[in-house]
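As you look at this complex, bear in mind that one protein chain is not there, while each of the others sits in place.
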Amino acid sequence: MVGNMSIKKYIRLWWLMTSMVSQNAFVSRFGAIIFILGKILRFASFLFFLIILLSRTHALVNYNIWQIIFFYTTFNLVDSFAQFFLREVYRFRTYVISGDFDYILTKPIPTLFRILFGGSDALDIPMLLISIAILVFSIGKIGNITTLGVFLYLSLLINGFIIAFSFHILVISIGILTAEVDNALWLYRDLTAMGRLPIDIYKDPMRFLITFVIPVGIMMTFPAKALFGILSAKLFFLSVIVGLTLLYLSLRLWKFSLKNYTSASS
Amino acid sequence: MKKYFLIAKNTWDEMLTYRVSFFMWRLRTILQLLTIYFLWFSILPQNKSLLGYTQSTMLTYVLGISLIGSIVLSSRSYIVGEEINSGNLLNFLLKPINYFKYWFSKDIGDKSMNIVFSIIELTILFIILKPPFFFQTNLAYISLFFFSVVLSVILYFFFNLLLGFIGFWNPEVWAPRFIFIILLNFFAGAIFPLDILPGKIYLFLKLLPFPYLLYFPLKIYLGKLNFVEIFTGLTISFVWVILIYILVKFIWAKGLKAYTAYGR
Partner (left out) sequence: MHQKDPGMVGSFKSLILRKYETVKAVDDISFNIDEGELIGFIGPNGAGKTTTLKCLSGLLFPTQGDISVLNFTPYSRTPEFLRQIAFVMGQKNQLWWDLPAIDSLLLNKEIYDISNERFNEVLEDLSRTLDVKGLLKVQVKKMSLGQRMKMELIASLIHTPKVLFLDEPTIGLDVLMQRNLREFIKEYNSRYKSTIILTSHYMADVEELCKRVIIINFGKIIFDGDLSNLIEKYAPYKKISVIFKEYVDPKRLDRLGDISNFEYPRLILNVPNKKVSLIASSILKNFQVDDITIENSQIEDIIEKVYTQKKK
């Protein structure tokens, strides 16, 4: 692994790979449009459901409709963001099976960088932009927002992305050894989907598990809570620690798996 | 016909070789179930009701949908598109076997495995969560329920084929399926019972085939429909089956003509 590339080089490489992959995605315009449409539809239909629901109940675990929308859209933002940058992980299994992974290992680009970020797909961008727009809009509707809140929110968003990032590293670490990538990946998606709504809806012990053991709560719910000013400082710092710890552990696992892989004969 | 039974059995065996994969798949299904379950659990605390649903009936709905889902939505026939794309279809055309029946048999094999596991999982969940669940005792409702499920299975099968047949003209078979699944999740009542939707939307939805896949059979089971409504629903369901069937046959014939002409 070559670890002495400048940040600028990383960004340039990423941009190149992304534009190539994105061009590929648009080769079939039919497919591209349908996928984008599908993602928007997926988001919109659940949103629609939430709106219908809240028009009747007026509150869900003490949050009003705009707060709920904010929670859901934050989920969507983190989700889409992760999918956009880490799209290449969805292709990882094919690389392992076809043997292309070995080929990747011999290239002078840091392997981890390549298999995580090497395939960002522009098809995720529309959803990202829509999410941001809705978030900004709903902040206006919620009111009572402080600058500190926004700052905490953004920090925890970044933290959320770090957690997502670590999860993906975990998935490919297991994937190198077992070639079972897709299932683990989709399990991750289902788990994080539990964060579409504030994890307050879950009862313990499930709530504890989903907040701290598999930190979906930290990823998806805490940022918005921080924005609303209802997240304790203790939890804020705990979140960051969890995020960084997870990152560290996943990188260690990655190194371990890689060593295992390269030492064993194919 | 023994060959179709063998196909179902082979599918079952195939699934057994993918134990880990299948286990993960069931895990995901349970997770999705729990997500919706807890959502409704907190929205509808005991003694509260929402649009005619109490906690008991709503949770029954959620669990019931999960079980029906494993019966109706487990399938292999979505692979048809890929088979057409790869050119493997040609192999089948020259065998004395009916392609539709072949895939239906595979579906049955897949469903069998999924139903077994679904029942096991739901039983375990029952023991742990002790949800309030409504057990239907009226035989009439139960038999109509089964009849409706059979129609749903057939309808979903034809939909899968139809989506797969896109492969005759366009290699992009997954994108349309992606949209179909999303529409299905919403309009078939997988997340919420469709009758909580505003009146006009609900009426319009009832004309589409989607509700009849999951929502409608469950409503029959829950005893929420009178016989007129059941009869109307079954008729619409049946009409859709016929319509999609005709479409399937038509597109199949057209598709084959285009397909075999290419040099593969």
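Details
Read from first to last, the chains carry the letters A and B; within each, the first residue is number 1.
By our rule, a residue touches a chain if its C-beta (ideal position, glycine included) is under 8 Å from a C-beta of that chain, and two chains touch if they have at least 3 such contacts.
The structure displayed is predicted, hence computed values, not measured ones.
Judged over the whole assembly, touch between the missing chain and the shown ones holds for B. Screening B:20, B:51, B:93 or B:242 for touch with the missing chain picks out B:93. In the complete assembly, the contact with the undisplayed chain comes from B:14, out of B:14, B:82 or B:229. Counting over the whole complex, chain B has residues 2-3, 6-7, 10, 13-14, 17-18, 86-88, 90-91, 93-97, 257, 260-261, 263-264 touching the chain that is not drawn.
Please note the rule applied: only the chains that are shown with their structure count from here on.
Each chain gets a centre from the mean of its Cα atoms; for chain A and chain B, those two points are 29 Å apart.
Listing the residues of chain A that touch chain B in their complex gives 28, 30-31, 34-35, 37-38, 41-42, 45-46, 48-49, 52-53, 56-57, 60-61, 180, 183-184, 186-187, 190-191, 193-194, 196-197, 200-203, 206. Contact residues of chain B toward chain A in the complex are 20-21, 24-25, 27-28, 31-32, 34-35, 38-39, 41-43, 50-51, 170-172, 174-176, 178-179, 182-183, 185-186, 191-192, 196-198.
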